[in-house]
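Sending over a structure as structure tokens; questions will come in a sec.
Removed: one protein chain of the complex. Kept in place: all other protein chains.
Entry: subunit A
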Amino acid sequence: MKFKAMTAVAALLVAAPIMGMADEEAELVVNGEIEMVTKTEPPAHLEGALPEIMSGWRFRSDETQQTQMDDFDNPGMIFVDQAQAAWDTAEGSEGKSCASCHNEPASSMEGVRAVYPKWNEEAGEVRTLAMQINDCRENQMGAEPWKYTGNEMTAMEALISIESRGMPVNVAIDGPAQSVWEEGKEMYYTRYGQLELSCANCHEDNYGNMIRADHLSQGQINGFPVYRLKNAKLNGSHARFKGCVRDTRAETFKPGSPEFVALELYVASRGNGLSVEAPSVRN
């Protein structure tokens, strides 16, 4: 075990000069005031699988990094504005909006994003932020649920995430959530598809190396929902998971499925300690 950890460190040292990150010591500060932790000690449960955990922000080019450093430049903030309008709009049979119960997100949603996915005692399940939003829509507002990875959903997740920016991700993996977390971990290390790739093959064994024309990150989801330059919209983590599983040439799980919920919990826990960045900017 120890030997394996050492070779991993050696591989990282060799890989570092070709990582192509112009300024490796750059720190992420948003609007000149929110200081983000983009590199830190791994959580204990990783047991040395990674020497340190790094936000996807560190793997991007200078230009992309800078876009995230100012809310005016961050295109994801447009969707936050849209979600604020949705937050204040009454929908459904109960004639309620999000604001009817939760007032302003600034007062009610602080720290929420940092602890999701989270065990819901009443429902007896692990819930993602998106599941909780749809539960509110269906059962409190009497409205139609949103599509799990749809634009309304990712925008609302972004609006809620804003209130946790800069706080460390801190999802609970013990207690009732543990079995789901174990399931997610199992998935993370399971090879899928014709290419027989697990999440770990790319994001643990090869982060920093090139995958075609891009740098592999550690696959951290502290920045989700993320504004991607490639499709000019916010993307949820399950949409990203789906894309990754598809790229292994496997039949994918559905966004919002119990499998992806478990995977989200596990992947989020790998980033325990990194700052919530959402909405982040990536390519």
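The rule is simple: a contact is a pair of C-beta atoms (placed from the backbone, for glycine too) under 8 Å apart; a residue touches a chain by one contact, two chains touch by 3 or more; residues count from 1.
Here, contacts and distances are computed from a predicted model.
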Completion exercise
Name check vs UniProt for the chain missing from the figure, options "Sulfur compound chelating protein SoxZ", "Electron transfer flavoprotein beta subunit", "Glutamine ABC transporter ATP-binding protein" or "Anti-sigma factor antagonist", returns "Sulfur compound chelating protein SoxZ"
Practice task
Using the touch definition up top, pick the residue from A:Glu24, A:Asp81 or A:Asp214 that touches the left-out chain.
Solution key: A:Asp81
Practice task
Pick out which of A:Asp73, A:Glu94, A:Glu138 or A:Glu186 touches the chain that's been left out of the picture.
Solution key: A:Asp73
Fill in the blank from the handout: Against the hidden chain, subunit A presents residues 72-73, 75, 78, 81-82, 85, 232
